[in-house]
Each structure stands twice: as C-alpha cells, then as structure tokens.
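Complex shown without one protein chain; remaining protein chains in place.
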Amino acid sequence: MTPMDRRRFLKVTAITGTTAALAGCGNPENQIVRFIPEEELVPGIAVWKPSVCPLCAAGCGVIARVMDGEAEVFRKGKPGLTRMGLARKLEGDPAHPLSKGRLCVRGQAAVQVTYHPDRLVAPQRRSGDRGTGQFTEISWEEALSLLTERLDASMAAGSAQIAFLSRPRPGRRHELVAEVLRRLGAPAPVTFEIFDDAVLRHANELSFGRHQLPTLDLAHTRYLVSFGADLLGTWNSPLAHSVAYGAMRHAPGGVRPKFVQVEPRMSQTGASADQWLAVRPGTEGALALGLAHVIMKAGLRAAPAAGRAGALVDGWVSGLPDFTPEAVARETGVPAARVDRLAREFATYGPAVAVIGGAPLAHTNGLAQALAVNALNALVGSIGVEGGTAFMPQSASPQAQARTLRETMAAAPPQVLLLDDANPVFAAPAAWKVTEWLRQVPFIASFGSFIDETSAHADLLLPDHSFLESWVDSAPESGATSFVATVAPPAMRPLYDTRAMPDVLLEAGRRLKQPLTPPMPWQTFEEMLQTAATPESAPTPAATGRPAATPPPTAWRAPVLDGSADEYPFHFLPFASQAFLDGSLAHLPWLQELPDPLTTAMWSSWVEINVRTAEQLGVADGDIVEVTSTAGSLRAPVVISPGIGPDAVAMPVGQGHETFTRYASGRGANPLAILAPIAEPSTGQLAWSATRVKLAKVAEADGSLILFAGATRERPDHTKGRG
Amino acid sequence: MAHRWGMVVDLDSCTGCEACVTACHAENNIPTVGPTEAARGRAMHWLRVERYWEGDFPDVKVKFKPVMCQHCDNAPCEAVCPTYASHQTDEGLNAQVYNRCIGTRYCANACSYNVRFFNFFNPQWEKPLQLQLNPDVSVREVGVMEKCTFCVQRIKAGKTAAKAEDRELKDGDIQPACAQSCPTGSIIFGDLNDHESRAARFTHSPRGTKLLEDEGTAPKVTYLQRQSWNEPDTQ
Partner (left out) sequence: MNRTRNNRLADDLVRPLLHTSVWFYGGVLVLASIVACGAAAWAYQLWYGMGVAGVNWPVFWGFYETNFVFWIGISHAGTLISAILRLVNARWRRPVTRCAEVITAFALMIGAIFPIVHLGKPWLFFWVAPYPSSRELWPNFRSPLVWDFFAINTYLIGSLLFLLLPMIPDFALIRDRTTGRRQRIYGALALGWQGTTTQWHRLEAAMQIMAVAIIPVAVSVHTIVSFDFSMVHVPMWHSTIFGPYFVAGAIFSGIAALIIAMAALRRMLKLHAYLHPLHFDNLAKLLLLMSLLWGYFVFSERLTVWYGNVPSEMAVFWATQRGAFAPFYWTMVVCNFVIPVSILSFRRLRTIPGVVLVSCGVVVGMWLERFLIIVPGLSTKQLPYTWGHYAPRPAEVVIMVATFAAMALLYMLFSKFVPIISIWEMKVGNQPHPAVSADEDEERQGLWRARP
C-alpha cells in the first residue's frame, strides 16, 4: 500500500484547493499564484502536434490535439495556475507509416497518462522503510546530488555496478542510456518485458540472420496462418497489423484472402479468423511441421526450397517423416484431414505467410516452434516478398547487447539500480524472488511517473515527464518495410516539476567527480534528437549477417510443462489483455472500464474455463476459484467461455496490482505471480505458457466479476421454443 | 441538397479491438463511472462492440458488432420523449438536447438497440483528468440522457471549415472519432445524399443489413455482413 500516493495527492490539491478557495476571499496575501502563460493559443482553436505513443513496442506516430486550457501546474517547485496548451485527444498520425492515421484502443487511452491524478509531481526521497511507500518531496538539486553521490561511489569502488533496467525499446533514448552507462564503466542496460519475443528474435537470427521481429505484409497476403500470435490485438505491432488487415479485407479483386488462427484459446485475433483451429498448447510447431510434411510429400515444394531455415529443423531434409498428418493429429489434436487440407491450401493460395508469436514460444520448445514456422515460410517462399514476411531495415540495435534481468539477478547485485519503465516485481513470477533481489541492492532510483510495485522499493524517485511533455523517439524493429524512426518534440509543456530522464542522466553525468570520458556529444536529449535523427543516420538495408557456421538442426519435441498432469490437470494460459498488455496500463481508467472484447469484463480479473470444467467444479459465472500451481496460488472469479477447451484455463494479465495508483491497486489477481520459473533453454526467457494448475471452487460469486454484457449468445437457449 | 448522415460498419474487417469505444469516450467527454457503478450497470459506452459466441469448443465462432445510436428515421425514442429532447434534425441526426431532457428515461426503454445512457450521478473527473475534456462537447449533468451523436461537433466543425474556405464538403472531410480511429477502417461515415460517397455506396452493398430491421425503425447504420472463405469447409 502506498499512503504516500494519497497523501501526496491530497497535499497537492490542498495547496491548490486552499489557494483557490482563498483566492475567492480576495485576501491579497494568499492569492493563488497565476503564472504568466508560456505560449499563446487562441481559445477553442486546436493545433495538432506530433508525438509517439510509448505504451507498447510498436512505436506508432500519433498527433495530439492541443487546445488552450487552464491547468494547475508546478513551476520551479511552486504550485499555481496557468493557461497553456493541453493535449485533449490523440489520433493516429496520417503521415506515419505504422499508424497511417489510425490509433488502437491503448493509444486512445494514452492521453490519460499525462492527466493521471496519481502522477508524481516532483522528486521524492524515501522517508520510511523500503517498500512502505513513504516518500517526501525534495528539490531537483537535492535529488541530483543524491543520485550523483551514489554514481560517484559506485564508480570509485572499481567496476561501476550500475544497472539500468527498462524495456527493450530500440531508439535514441535507449542509445543515450547505453552511451552514458558505457562511459560510467557500467555493464550494458538490462531489459525486461515479460511478453518480449526474445525466442522469436533468436530463431530469426538463426533462420534468416536477423535478430529481429518480423514485419508481415498482410495487406497483400492471400493466405495467413497465425500460430497463436494475437497480431490484431496485442502482439508485435498490432496497429500496423490491423491497418494492413483492413486493407487485406477490403482488397479489390474478388478473391477473398483466408486467415487461419491456430491456438488453444480463442483470442481476440482468433475471432476474426476465417478458420479457427484449436490446438494443444505448445504443439503449434508440430502442426507447422505437419503442414511442411504434406507440402513436401505432395510435391508442391521441395525441401531445399526452405534453405537454411529448413536445414535448422531436424528431419527436414528427409521430408519430416515423423510429422505425418496422423502423427500431428495425435500430437496437436487437430484432425489429420484438416492438417492435410490446410497444407495444400497454404501451398496453393499465394502469397501465403505464416507467423508465430506469443504463447507458443513461451514453452521449453519455443525455439523449435519458431524454427518450424520459419522453415514453413521459407518453404513456400514467403520471405522478403509481397504478401509475405520481411525484416524492417534497422540500425544496429543496442538491445542486442542488452542483458536480461535473469542474467543480472544471477550475478552479484548492482550497487545502483536505475528503473525506467519496468515493473518486474509485478510482471515476473514470484518464484524469481525479485523483491528479495531488490533488497540486496543498496540504492534504487526510479524515473517512472507512478509508484508501482517495483518503484515502491526505490530510495529516490526522479519522475520523468509524460510522453506528451517530452522529446520522444522510436525506431521500432517491425511494422513497415522501410526504416521508420520517429522523433517528436513535446506536444505540451510539463504540468509538474518533472524532468526528462535522458536529461537527468546527462546532468548527473556532468556532476560526477570523474567526468564522463569521452564527453557526451549532447547536452540534452533534444540536442541528440535534433542532431542524430537525420535521414543520413538511417541504416542502409542490412546485409543478412549470417553467423559463421550453421548450428546443428533442432528437433521439435513436445513441451515440458511444470506440474504433473495428475495433480495439476489444466494448462495455464495467461495472455496479454487487450486493455493492459502486461499490466503496465492498468492505471488508466478508460482501460479499466473498457469491456474485454471476449468476456466484456470491466475492472475485473477472471479465469476462462470450459463449460465441462465448470460442471466438474460446480461453478457458474462469477464464482471464485483458487488456481494453484507448484509456485503459488491465486483467487479469481470464473467466466465460462466456449473459446477454451476442457484441458486448459486462461487468465488475462494486467490486474492484481498491489500498488499502482488508485485505479489498479488492490484489484483482481495477477496470473504472472504463480508461474513456475521454467525457462526456454536457448534464451533463458520465461516459458510463461508452460505452467500447469489445479482449480477448486472456494466461494460463491461475490460481485468482483463485473460484466458489461448480459447474454453471450444471439439466441440464448431459453428464447428457443415453447419449452 | 441537404446532408443526410449515415454510417456503414463492415463486420468482415472489424476485429473487435474496441479502439472506437475509447476514441468515443475521449472525444465526447463520457464519464468513467468506476467499478461500483459499473457493477450496478451504469457504465456508459455510447459505442459498444457486441460480442456473440456461436457453437461450442472447438467449433466456435465469435461475432463482433459495434453498436451505436442508429439515428433511425422512425426513431421510437423521438415519439415518446415528452419534452422533445430527442428529436430528428433536418440532416437526419437523432439529436439529444440535453437542456430539454427531464430524465424520464422513456426514450431508453423505447430504444430497441439500448444505445441510450443516463447520467445517474453528476459526472466526476478526478483532477486533473478533466483537463483532457473536449471543449467542443458539453459535459452533461445528472438526470440527463445521452448517446452517440455521430460526433455532431465534428460535423459542425467540418461544415464551418468548408464554408470558411468557400468550398463544398468532400466525402471523408468529416469523420466521427470512431471512424477516424478504427485501425482496420471498418467504420465508414458519410452523407447518404451524396451518392458518390463511400457511405452511400456501401449502404447499397449486397452484404448490407440493418440491425433489428423488422422493428421498422429505419436505422441509418448499415452493417456489412461477414463473409466466409469461398470454399466450403467440409472437414
């Protein structure tokens, strides 16, 4: 719990409220401070300012509708009123290659970040014990000197054990951080994002020499098979995919493209599929190999067509004899006839493309799964062609050199931990014991705008501007066929006494006892973006840098799951929720009140179960079950869903925050907490789809499940017939 | 000729992402009611994406359908409002005049589409979320009905801009917030009296249906039915 949030908030409003009230009294000594407006805007007339949405890795360009308004602000640490331009609404930037004038649900909600009631308004220093959330406000001078002191100490101790933890986000911001760390003598930045597709990048590096997520040309494809990728909802570059998907569906020419989704649980993306195939979790790769087998056996393509990608798959050159339709049917649960038919269609109706992402890679066999789909794509010739899959040109990604959180936790704890947009206490399994690890770190500073489970353990809070108040940039690794780097100045002035994180680092760098060598080329982040982000700095189309030797082929094996099937009868399928992704957006009220696309739940957590499972457990919608894995348990209400099989249960990720503003704190349950610490071996990535659980009913419906909709069918049973 | 505003929603490309829902909230100053009130059935989603399941696992289908005020030509809500708060403008919009509404909620009962929402309390925005409010749209008070207006403020702004620039309105000049945000371009808005407009043309699509057509409300939103892949899936 963070009483600081409320106290801070109350203090701020008390100051401004009191001054406002006293202003009414006309007492000159207590007049509300009115700052001189810093810009002239005609009231009622909007200006549109570009920006970049930071809420996911896609890096879509947006435009903010800025209009004149009166706001309570902090200037030089003092509260007061001013007239200023305020961003009112975001739209997709029509000129942007990724968003093309459109914007996803999360992008629309992003404007609430700037105006969130629980935003940190000034630097804070911890005043109580770690983790109690007690902080007092300090000046930036004091904050900077505290930070600099710690950095100095760490550098003086020898090898600067400074860890900078954030998400993997290619771009200038990350580059700047890496440059500062390098000069500090600190290790490379640490990145953590639970749903990051590190396995897919690794597979792509092996198959195609590109350590990168793929870019799909959906607009021109005629046959799309998605193995578990929620590409229209939450995966990779969902807005760009959706825009292209719209073009795919509206394509003239009278030939309707086919979209097949293969997954164990109906996702929002799966709802749009022409054909939806239920598959056993972790066996998607077997299905892909089954398709390849049929294609090769029927002579529609020959094995060598898949080139290196095919050679990486064990058994490929001999035509994958273990992956006959019958064998695949046994492994995956997809009927053999369907496997055969799907394969023939995939090879016939071109351009065809397959994609894999998300849950299928979060298994011990994740690499083999990805390699299988890569090989399938290569087999039908969908790499680098229109309607197929390709790789966006990219500058050398610093994240290729980033460390993972697991690696960092396995080593000696850092002296200084800097947190920027990462919440591992929430988003990593409890079994990782992140909180315990944090306790071993002597000094933690957070640049986040909010106090969350991780920054609650910080000693120093150095709140960044919100993205609309900052210089922002993105250089995503996927979403378009040309390199897209987006740079935008602030759309509005800062409301509060916050500072841009990169500028704080640069300033701290200047105050160090041992100056940074060589000196940083830029004084501010703005300067960096103005000078570095020019067309000349765009990368040339990357040569496919092949590693020296082809590694031995990987055999596809069934996934290893945590928990025995007898004791833990259900596959546990956490999924990134449309509203909250990995939980980092749970603080936005519009997203909390957004009805989930499939269950229509609002402000809730839930467990999706099959109707037979419900009968076994004796539960109805809303009843509370306890979900237990080998690593922990949680309680949540059930929703009976036709979209999941009797051998699995699914739970959205996003709720279950203990500390994350008034809208998310104490709400629901966090499925990530009970995940078993089982990893995909080649990358060490958490196999977050490999946990098995058991369920038990513990209580009747208690009102915690809030659904917007009434019935789930257009003709509910009891409207049919005279009974 | 006077404008006649209408909309077409392509269910074949709608992915149920609900970008339109939040865009509408942002544009129209729709209050967030919070979990307690949402549990009591007071959430106000002027535009909602209806979701219906068909079949049982594993042969399941999901249908998404964005539903907003249909701006019916024979609006049942208009006949029953005692104070003319619900009435049709000469451009075919069903207007909700907040100042005339006394909150009988009869219109909401009469509406078969259930697209009308009521302010059960005075809307609250916890400071400083109110800084986001759109100054072009009024903030409603307690006791008043509200619903989708086809973003009438954008229609007005579009017409004003065209007039100021001394030109005709072109198809696509005016986009309600939902249509503008929809990533797949499934919401098409336009002047049904402009026969060249996309909305007018798609209204006559063979895939076009109206919601609850038998009710006789003559809605101005046409839904283009989802298509299936051309070969029958017999397996």
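A few points about this structure:
Labels for the chains are A and B, by order of writing; each one numbers its residues from 1.
We take it that a contact is a pair of C-beta atoms (placed from the backbone, for glycine too) under 8 Å apart; a residue touches a chain by one contact, two chains touch by 3 or more.
For clarity, every value in this text was computed on a predicted model and none was experimentally measured.
The chain omitted from view is touched by exactly one of B:Cys17, B:Cys101, B:Cys148 or B:Leu224, namely B:Cys101. In the full complex, the hidden chain is touched by subunit B at residues 37, 40-44, 48, 50-52, 67, 76, 79-84, 100-106, 108-110, 112-114, 117-122, 142-145, 211-212, 215. Considering the complete assembly, subunit A touches the hidden chain via residues 600, 709-716, 718-723.
We take it that only the chains that are shown with their structure count from here on.
As a whole-number value, the distance joining the C-alpha centres of subunit A and subunit B reads 30 Å. Touching subunit A in their complex are the following residues of subunit B: 10, 12-19, 21-23, 25-27, 32-35, 38-39, 43, 45, 48-58, 60-64, 126-136, 177, 180-186, 227-230, 233, 235. Across the complex, subunit A meets subunit B through its residues 13, 43-44, 67, 69, 71-72, 86-92, 101-105, 107-109, 111-112, 114-117, 232-233, 238-239, 242-243, 245-247, 249-250, 255-256, 258, 266, 268-272, 274-278, 335, 337-338, 341, 495, 578, 589-595, 597-598, 600, 602-603, 610-611, 641-646, 662, 667, 703, 706, 708-709, 712-714.
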